[in-house]
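One protein chain omitted, others in place.
Chain lettering (A, B and C) follows the sequence in which the chains are written, and residue indices restart at 1 in each chain.
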Amino acid sequence: MSFKEGDWVLLVYEDKRYLRKLDRNFSLNVGKQVVKFEDIEGRRAGEEVKGFYLLEPTLEDIILLGFKRKTQIVYPKDSFYVAFKLGLSKEKKLLEFGVGSGASTAVFSQLAGEVWVYEVREDFYHLAMKNWERFNLCGNVKISLQDFSEAQVEENFFDCAFVDVKEPERFVEKVWKALKPGGVLASILPTTNQVVSMLRATQELFCAHEVVETLHRSYKTNPERLRPQDLMIGHTGYLFFARKRI
Amino acid sequence: MSFKEGDWVLLVYEDKRYLRKLDRNFSLNVGKQVVKFEDIEGRRAGEEVKGFYLLEPTLEDIILLGFKRKTQIVYPKDSFYVAFKLGLSKEKKLLEFGVGSGASTAVFSQLAGEVWVYEVREDFYHLAMKNWERFNLCGNVKISLQDFSEAQVEENFFDCAFVDVKEPERFVEKVWKALKPGGVLASILPTTNQVVSMLRATQELFCAHEVVETLHRSYKTNPERLRPQDLMIGHTGYLFFARKRI
Amino acid sequence: MSFKEGDWVLLVYEDKRYLRKLDRNFSLNVGKQVVKFEDIEGRRAGEEVKGFYLLEPTLEDIILLGFKRKTQIVYPKDSFYVAFKLGLSKEKKLLEFGVGSGASTAVFSQLAGEVWVYEVREDFYHLAMKNWERFNLCGNVKISLQDFSEAQVEENFFDCAFVDVKEPERFVEKVWKALKPGGVLASILPTTNQVVSMLRATQELFCAHEVVETLHRSYKTNPERLRPQDLMIGHTGYLFFARKRI
Partner (left out) sequence: MSFKEGDWVLLVYEDKRYLRKLDRNFSLNVGKQVVKFEDIEGRRAGEEVKGFYLLEPTLEDIILLGFKRKTQIVYPKDSFYVAFKLGLSKEKKLLEFGVGSGASTAVFSQLAGEVWVYEVREDFYHLAMKNWERFNLCGNVKISLQDFSEAQVEENFFDCAFVDVKEPERFVEKVWKALKPGGVLASILPTTNQVVSMLRATQELFCAHEVVETLHRSYKTNPERLRPQDLMIGHTGYLFFARKRI
């Protein structure tokens, strides 16, 4: 594979990363280095040009560097974990709302058979679809511009659900109906108050509750001075999991 | 779906979890409660019997509760993250060695097109295959009883590689050859000394190095007394990622 | 200094630690090693006997290994930090309740001029005093067997206060009165619900609120295999700090 016009390319320069779409006017300026379209066209992944390593982006690169966002996204450290905790596979149907910038859906859709997404805000609805289109993601996703509380959903239809809204406790009963017996409900909750509300709201209808935080700690990669980065992300959200009782 | 003979069932009793295969002699004794085959047969997921919730196990349940092991497994908190960092998808081929108890392979095979695994120890080779067979996993995995350093592998063949052996630095050159340009190399390394060795061994042949730890912190789920568990896993391994230079 | 009858001695054997009082019948049995009074008498700190290193205990050793306890103690990782956050010095008077097993008081009394402690439960009152007497600690501590809410305390008297009770919000007003203007209020709170209650209860009367958790991560000390311990303490309590408004 060699890079050509229209490709997305990840450029790694020392410890900095840039995700760019290659067009004829492409030019990236870092420090005193300038790299242009002519420098990259026809090069292969793994090649180095003027101190820049050229690579195909992974899904994580795309989400962190390529997705446009209006609010905080669901970080890959969280969505990668949730994707498997949801028990996703090609036979499974996932219910998701709201969509935000579409970052979590982009992850879940890799493992799931189908993802049905509801989003009430028009700006988010368009933002997510735009993000997916730019990177050719989410072919198995159906998105509706609609408040989930007003959506018509079949009972016992979904294998699992991911809820990322401000007051998830308001939707608990409807999600419960939409899930198959034993189905997994997951949510990401920024505050402890929300965790408390969600635990209370799901106490009777769900079982096997779990609440967990994921903390990722990155290291500087100089082998002669191995040590963690000075700063780390201290909080994204509490991950909540429970399963539908009947 | 209702439980029948031969099914795996996850039983959740308060904060304890049990994974058992249903046969006619099935009996589980917790505290003063006893639950037997007759109590479960024909029940649906999400039902409660004598204080036990009956659920279909997720992959995490299977790995943590169902897999037999001879050494420390790669924990789901790590393998779920690595699976996505490897950039796995149905078009991708993953190289993996050694297999250990097969826990990481079971995760990667969900996202990957093909997984080729090498394991030099006969006991691990059989253990992993047995674990997969019991839970009907890893249909897209080819495993070889062979030291990877002696395996005949095509050059530029794999999209990514996961290495979980004591001295991964010994295999760096051969992995490099087997990977496509830009391909992702991942490894899990218990000690900082190994991280240092691996960073040194890959400095010339790879780029875009990352070293990260994942720490998961579980909470007690009583909404009136929300607080983390008293004990947490303090360390599993350092996750190492780099990409093939050419 | 050489060890003699009546001394406390810390014995370190590989990664195990024992705190014992030396008397003529002293005998410690670890694995196949037995060490007796005659082996230790007259030896100096830092000497090794049959694989045991003999050391004078530090305050941390005394609290963790020597203090009898009926409930969870305030861990040194927390009390060492709180002691300085309280702004303690020889000119300062600290108010403390309840006393528990006396572990936090033993730390604070090292830095403070005076510590006034209130404890309503007779068993804790005696336990704390016994712990202090055994190790000759807390000479500058006055303890009262009394509910703090019924204690007669001068207004604007204390420089700082440490509150370790189940419902600290009940005592906020009285503590406020007892503190000098600007005085530091500290508390340790096991649950997020308690943190929320305490923040609410102190919102008007106090300022400069801080809530912090301390996480300590210990490493195995083999230089060829440097790595964190497998398990760590995941939670002790949330530390709460605020200062008296007027």
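The rule is simple: a contact is a pair of C-beta atoms (placed from the backbone, for glycine too) under 8 Å apart; a residue touches a chain by one contact, two chains touch by 3 or more.
Since the structure is predicted, the reported quantities are computational estimates derived from the model, not experimental observations.
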item	value
Residue of C:Leu22, C:Leu111 or C:Val153 touching the missing chain in the full complex	C:Leu111
Candidate in contact with the missing chain, chosen from C:Trp8, C:Phe80 or C:Phe162	C:Phe80
Contact set of chain C toward the excluded chain (per top definition)	1, 12, 17, 44-48, 53-56, 58-60, 76-77, 80-81, 83-85, 87, 89, 107, 110-111, 180-184, 192, 195-197, 199-200, 203, 207-219, 221-223, 226, 238, 243-246
Touching residues on chain B - with respect to the absent chain	192-193, 195-196
For chain A, the residues touching the chain missing from this view	190-193, 217-218, 224-235
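The working rule: only the chains that are shown with their structure count from here on.
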item	value
Third chains touching both chain B and chain A	C
Whole-Å separation of chain centres (CA-atom averages), chain B against chain C	41
Centre-to-centre distance between chain C and chain A (centres being mean Cα positions), rounded to whole Å	44
Per-residue multi-chain contacts in chain C, two or more chains	192-193
